[in-house]
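With one protein chain held back, the other chains of the complex are shown just where they sit.
Then we have chain A:
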Amino acid sequence: MSRRVLGLFLVAPSLAVILFLFILPLCLSAVGAFRVDQAWGLGNFWKAFDLYTKDILFSAVIVGLSTVLIGVASVAIGGYLTLGTHPVAVAILRWLYRWPMFIPFIVVGQILRAFLAKNGMMNNVAVSLGLMTPLDATSFLDWRGIVIAFVWKQTPFVALLVAGAMASVNREGIEAAVNLGASRLRILFEIVLPQVTTTLAVGLILSFVTMMSVLSVPLMINAQSPTMLTADIAFRVNSYGDYGVANALGLISLVLAASVAWIYLRISLKEQA
């Protein structure tokens, strides 16, 4: 009995931190989403949908598109690291691809702001190479900028997971496919990728949730409407002190993230069956 008490006593500090700093605020804000003028109601949600339906769709589409592109890029990187035959190219890629992971989102936003602007580095290079005239230059500082920032920042993380999983795929299984005459591309899609789908899904879901919660990138790159939900939440709180609608928007983005996790759970349950 005393051992059990001692055990509880030992986990109490961390349990308290989770309860009071994580669970409680989450519950309070979820409850707060349903409070309108000291009464219960769905008013915050009607207001949120009324004002921000475009932004909800914008967020879902932007993050969804980024997730797909991250998946494609990380499979390409992991595949080349696993199946690439040029040792120098593989070594360079292995060294290079992880760097964006160590750069904070706000810095990514700043870098890309300078890079993608109408008179930014990307257009300047294109103009000086004679690929276009200064008049044709357009700014990428809209939804495209957000997608580029997300893919740039999150691909290394997913690629790291995917490349690790691919490296642990039985080497002889790959050689057996080579022996039967499979091309590198077919080996990637028919032999290697099916064996790492779970890892890829985990990486993409974690990325999806991370991207749903990034505030700095939409603020830095896309200072216009429609924008992402995080910017709207910050705006409701900072400009109006409107915690009700902010809480409702928070709950909506939680549902978006949870729906992705639900898809993942279904896949992994099906795999186990």
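Definition applied: a contact is a pair of C-beta atoms (placed from the backbone, for glycine too) under 8 Å apart; a residue touches a chain by one contact, two chains touch by 3 or more; residues count from 1.
Basically, contacts and distances are computed from a predicted model.
Entry comment: the absent subunit's protein name, as recorded by UniProt, is "ABC transporter ATP-binding protein", drawn from "LAO/AO transport system kinase", "Response regulator", "ABC transporter ATP-binding protein" or "Electron transfer flavoprotein subunit alpha/FixB family protein".
Interface note for the absent chain: among A:Leu21, A:Met101, A:Ala114 or A:Ala176, the touching residue is A:Ala176. Although one chain is not drawn, the whole complex shows that of A:Ala33, A:Leu141, A:Ile191 or A:Leu204 it is A:Ile191 that touches it.
In the full complex, chain A makes contact with the omitted chain through residues 170, 172-173, 175-182, 186, 190-191, 194-195.
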